[in-house]
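For subunit A:
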Amino acid sequence: MLEALSALLLLAGAGFYLAGTVGLLRFPDVYARLHALTKADNLGLGLTVLGLALQADSLAAALKLLLIWPLALAASATVSHAIARRAAGLGLKPWRPEEKRP
Partner candidate 1 sequence: MSAGLLYALAGVLLFALGLGGIVLLRHALRRILAFNVMGSGAFLVLVGLAQRDGGADPVPQAMVLTGIVVAVAATALALALLRRLPEDRP
Partner candidate 2 sequence: MNGLLDPLPWLILLPLAWASLAFLLGPGRGGRLALAGLAGQLALALWLARRLIEGGPVSHAVGGWGAPLGIDLYADGLSAVMLLLTQAVALPLAFYARAYFAQGAGQFWPLAGFLLAAMNALFLAADLFNLYVTLELLGLAAVGLVALGGGAEPSRAALRYLVVSLAASGAYLLGVALIYGSYGTVAIAPLTPLIAAQAPLAVGLAAGLMLLGLVAKSALFPFHFWLPPAHGGAPAPVSALLSALVVKAAFYLILRLWLGPFAPLTADWGWLPALAGAGAILWGSWQALRTPRLKQLVAWSTVAQLGYLFLIFPLFGLKEPALQAGTLQAVAHGLAKAAMFAAAGILLKATGRDAVDGLAGVAGRLPLTLFAFGLAGVTLMGLPPSAGFLAKWLLIDAALEQGLWPLVAIVLAGGLLAAAYVFRVLRQAFLLAPEAQQFHPVPRRLEWAAFGLAAASVLLGLRGVELMALLGIGVAP
Partner candidate 3 sequence: MNLLLDGLLVLALLWSAWRALASPDLARAVVLFIVFGLLMALAWARLNAPDIALAEAAIGAGLTGALLLDALGRLQPGTGAPAPESPAQPPANRAGRRWTGSVALVAGLLAAALAYALFQLPAPTVRLPEQVAANMAASGVDHPVTAVLLNFRGYDTLLEVAVLLIALIGLLTLGPAAGRPAAPGPANPLLKALARLLVPLMILSAGYLLWAGAHRPGGAFQAGALLAAAAVLLHLAQLLPAWASPGRLLRLGLAGGFLIFLGVAAALLAEGALLTYPPAQAGGLILLIEAGLTVSLGLILAGLFLLFAGAEERP
Partner candidate 4 sequence: MSPNEALPLAVLLSSLLPGLIIFALPESWVGTRTTLNLAGALAKLVLVGLLLAGVAAGQDYGFRHAVLPGVELVFKADALALLFVTLSTVLWLFTTFYAIGYLEDAPHRSRFFGFFSLCVTATMGIAMAGNLFTFFVFYELLTLATFPLVVHRGTPQAMRGGTVYLAYTLGGGALLLTGIVWLHALAGTADFAHGGYLAALPPRAAGQLQFAFLLLIAGVGVKAALVPLHGWLPQAMVAPAPVSALLHAVAVVKAGAFGIVRIVYEVYGVEFAQSLELLTPLAVAAAITIVWGSWRALFQDDLKKRLAYSTVSQVSYIALGVALFGPIGTIGGLVHLVHQGIMKITLFFCAGNYAETLGVHKVSELNGAGRRMPLTSVAFSVAAFGMIGVAPTAGYVSKWYLGEGALAADMSWVVAVLWTSSLLNAAYFLPILYRLWFRPQPAGWPAEHIPARGWRETGWLLLMPPLFTALAVLVAGLFAEADWSPLAWAKLIAEREYLQ
């Protein structure tokens, strides 16, 4: 039972990673790509970590695994914020629908 749940979670995680990567490749400007990365990938990471935690052999190992998620969240939030600030500072305008696709 536990294995099935963990496999399911891992598959979901992989799915979100796939979405994030497609977003990264297809989105028109840096801001959109940031969304894809921080939101989709982090969720994917969360699900993967949960799936692995179920298979972890001891509670301590499971907790250490789970600790990865919040750290990654904090780090990617700060980094994407810094990138967005930098991009704004350089005058990159967010994409508007009426512009033609790059």
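Please note the rule applied: contacts are C-beta pairs under 8 Å (C-beta built on N, C-alpha and C of every residue); 3 or more make two chains touch, one makes a residue touch a chain; residues count from 1.
Picked so that all candidates are chains of the complex that A comes from, given by their letters.
In this text the structure is predicted, and so the values were computed from the model without any measurement.
Of the candidates listed (1, 2, 3 or 4), only one touches subunit A in this complex, namely 3. Chain contact summary for the complex, subunit A toward candidate 3: residues 71, 74-75, 77-78, 81-82, 85-86, 90.
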